[in-house]
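Working notes for the structure below.
A single protein chain has been omitted from the complex, and every remaining protein chain is retained in its original position.
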Amino acid sequence: MSQPSLVVGNVNWFKYASPQSFYPLAGAMIPWFAWAAAALCAAGLYVGFFVAPTDHQQGESYRIIFIHVPAAWMSMFLYLVMAFWAGVGLVFNTRLSHMMASALAPTGALFTFLALWTGSLWGKPTWGTWWVWDARLTSELILLFLYFGFMALKAAIDDPRRADRAGAVLALVGVVNIPIIYYSVEWWNTLHQGASVSLTRAPTMAATMLTGMLLMALAAWMYSIAASLHRVRSVILERERGADWLRAL
Amino acid sequence: MLTALRCVIRRDLLLAMRRRSDVATALLFFVIVVSLFPLGVGPEPNLLREIAPGVIWVAALLASMLSLSRLFAADFADGTLEQMILSATPLGAIVAAKVVAHWLVSGLPLVLIAPVLALQFDLAQPLLPVLTVSLLLGTPVLSLIGAIGAALTLGVRGSGVLLSLLVLPLYVPVLIMGAGAVEAAAVGLDNAGHLLLLAAFLVGAAAFAPWAISAALRISME
Partner (left out) sequence: MLEAIDLECVRGERTLFSGLNFALRGGELMRVAGANGSGKTSLLRIVCGLLFPEQGSVRWRGENVRTLREEYGKELVYVGHSNAVKDDLTAAENVTVSCTLSGMEPDRDRVHEALHGIGLAGCEGLPARALSQGQRRRVALARLLLCGHAPLWVLDEPFAALDAQAIERVQALISAHVARGAAVVYTSHQEARLPATHTINLAGAASDR
């Protein structure tokens, strides 16, 4: 494959598209993002648990939204990012993009699971049951299945190149379907239940609540970047074992 | 090109006719799954009437999935798929023809037998045409989406279970709209929206799926 080149501002960005040059770069970036994640998470939790006022309707249990909402945002956003890298890999045939996509999937699945778990923890005191077929919870559940499908397909195919490309097609098909699934579930939900209390529509969001939530969302971003960079390094090590540049390290 | 497409459809139908038992098995599976529900939830007529659309739709989903793994597997094993990829006709069109043949063999019989099963659940007579129309619009979408999964899992170990993991979440909108159309009609609501959306899914899937299926097949052939 001839390497295409994309030169913006005197930097050939495709240089970093090779695993060989990306590996040390990722290694250098991880600590920064990891520390930023830790600091933002500490600040966000502090604001969430000690500064934000108690909700007059839901009491203290509402505080779980500081984890739930950022996790839910992240879970959907990461699927988009994953599909983006998969699509780039399919079009430009860059190995690193496929590696990025496979590194992002477990983090995305983790956040999806976290959103489901916290949602159910919140549901028990609020609605009195662990699980409600709320539109958001249901679409999160289906999103979790989509992540699992992507990972299972990649794991089942032995040839890494075929696994990458097959996974990419699946991710793209999934990303086209996500809005359709989301709106169908929402429609189904309104038809069956009428308006229900939504998790994100917390009554009268105080400014401090919003601050806490944004801090936690940023922390989730930083964590996702750090975790997927770390994972992509492992993927590179696994895929490129035996390559000359790795032996030289 | 039309000659080639007609030839592919004719060939697949001919093959299905010479292997009639495979077709019958999927159909029988559909009947059995639907018949198990009253045994599981009890014979209370009101309850059965209420769950009938959902039960029939879920069973149709499962039954159409059962036959998916056969869609490309035989052609993959004996090398015909290579010839299809190297054909003078665009692969997307050949694949579309194969999906049409597959639907005629495995989707259409479900549509035809569903009203009979609905009678077992004492579904009101005016709802039977609604159920049939919803299945008529929905089952081709299931075949189209399922074919993507079948193409991706070709020759992969444990492909049957994997296929269901990939495909079932994508079936959700069809299930919601299909069963929803019947349920809405049952409570006297307007169900035109459901059916129109199902039709829109069909158009969208028909436009998008052949592309994805042929991309997946090319990848699986490597």
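Labels for the chains are A and B, by order of writing; each one numbers its residues from 1.
To be clear about the criterion, contacts are C-beta pairs under 8 Å (C-beta built on N, C-alpha and C of every residue); 3 or more make two chains touch, one makes a residue touch a chain.
No experiment lies behind these values; they were computed from the predicted model shown.
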Inset, instruction - Pick out which of B:48, B:91, B:184 or B:216 touches the chain that's been left out of the picture. - result: B:91
Inset, instruction - Could you please point out the chain B residues that touch the chain left off the display? - result: 3-4, 7-8, 11, 14-15, 18-19, 74, 77-80, 82-91, 94, 221-222
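Heads up, the rule we're going with is that only the chains that are shown with their structure count from here on.
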Legend entry - Rounded Å distance between chain A and chain B, as computed from the means of their C-alpha atoms: 32
Legend entry - Parts of chain A lying in touch with chain B, wherever the complex brings them together: 142, 145-146, 148-149, 152-153, 156-157, 159, 161-162, 165-166, 169-170, 172-174, 176-177, 180-181, 184-185, 187-188, 191
Inset, instruction - Please name which positions on chain B make contact with chain A in the complex. - result: 148, 152-153, 156-159, 162, 165-166, 168-170, 172-173, 176-177, 180, 184, 197, 201, 208, 212, 215-216, 219-220, 222
